[in-house]
Structure formats: C-alpha cells, structure tokens
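A single protein chain has been removed from this complex, and every other one stays in its place.
Right after this comes subunit A.
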Amino acid sequence: MATTPRSGGSAGGGTAQRPNGTSQSKSCQFKLVLLGESAVGKSSLVLRFVKGQFHEYQESTIGAAFLTQTICIEDTVVKFEIWDTAGQERYHSLAPMYYRGAQAAIVVYDIQNQDSFQRAKTWVKELHKQASPNIVIALAGNKADLSNIRVVEYEEAKQYAEENGLLFMETSAKTGMNVNDIFMAIAKKLPKNDGANNQGAGAGRRLNENENNRQTTNCCK
C-alpha cells in the first residue's frame, strides 16, 4: 500500500487526457459509524443525509447497514463510508466490529427518551475505551422537531458533550435540521491529510500536482 503514491507518480508518464483531470480538490475517505439505542433514529438520520428522504415508519435495521455519501468542504472531497448499526440489544456484540476501524462515530439518542441518553453515554464510554484514540465522536440528540415533549435538556447534553470532548448537535431527521451540519462538522474536524484514505479520484489529480505530492506520508490503515 505504501507504494501507491509512488507508482502513481511514475504512471504520470502516461498522459494528461484524464477525464477528471480538471478536479483540483483533494479527496479523503472516512469510515463513520452510527451508534445508539434502537428507535432513536439512526437510520433516519443517515437516510436524510444520504438520500434526503424521511420515512415515518422506518423498518428496524438488522445487524448493520452500509451507505456512502460524498460531500465537499472547501477544496476537499470527503467521502463517508457510513455503517449504520442496529440499535437492538441483541446486535450489540456486532458494534465493535464496526467502530474498531472507524475514524468517526455519531452517537444518537432520542431527546424524548432519557434511557436512550443514558445508553448514549455508555456508548461514548465504550468508544473512548475501545475505539481508536483519534476517533471523532459526535453526539446527536435526534427528534428535535418534538422538542416540546423533550425529556433530555439541551444544556445537559451540551455539558456532557463538552466534558467528553464531543461534537454536539440536536438534529431532526424528519425536518432535516442540523443533519448535514453535524456531518459537515465531523468532516471538518477530521484530519484531511490522513494518507490512507486519499485515494480514489486522487490518481487523476496528482498527475498535475506532480512531485510535491509524493512527500505525503503513507500511513497505513
């Protein structure tokens, strides 16, 4: 793997007739995992982010679902590989498999459900303990459109987030409130020059960027 940028450079002997040779932006790829109790709206959140859709009666996820979405931040193309895990208790044993290699995690709770907030806290704890130390964690209080019957106060959650160094937003998959924002916030916080992920469209781009690109370190995943 360490060889890819190098050899990519030597292939530059080829041509400049690449279709996407015009793209000037960098590209990164991140693995993101959604955690949280069942029925807090993880799948809805992702669905809103990826497809802009919302289903009132979203089927419960089995095991985990996989989705991807690409967003642009400044000059960087960020590609999210999202693992939307199932919230049901019986799938908990699966979660480590997914958050182990993830660069980012969104822990979701339902603002109408105190238990789900507590569950979210345990997830955060588990992530701190088990996941990679650089993982960017965001806390999302979902179903913010129903804030009139909220149980978990904004401040309480905000404070908890600050204490634990988490990004925090209250979101609503139904209205789309803060959904893109929280993903953007995560994308911004993630280190962009993390080498292992800047592949993809990169090969075409680097043709024009020539040498200095070779110095990028090749950190293995």
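Some notes on this structure:
Operating definition for what follows: contacts are C-beta pairs under 8 Å (C-beta built on N, C-alpha and C of every residue); 3 or more make two chains touch, one makes a residue touch a chain; residues count from 1.
Throughout what follows, contacts and distances are computed from a predicted model.
In the listed set "B-like cyclin", "Vacuolar protein sorting-associated protein 8 homolog", "serine C-palmitoyltransferase" or "Trm112p-domain-containing protein", the entry agreeing with the UniProt name of the missing subunit chain is "Vacuolar protein sorting-associated protein 8 homolog".
Considering the whole complex, the residue from A:Ser44, A:Thr61 or A:Asn142 that touches the absent chain is A:Thr61.
With the whole complex as reference, residues 1, 3-4, 6-15, 17-19, 29, 59, 61-66, 68, 81, 83-84, 86, 90-91, 93-94, 97, 199-201, 203 of subunit A touch the missing chain.
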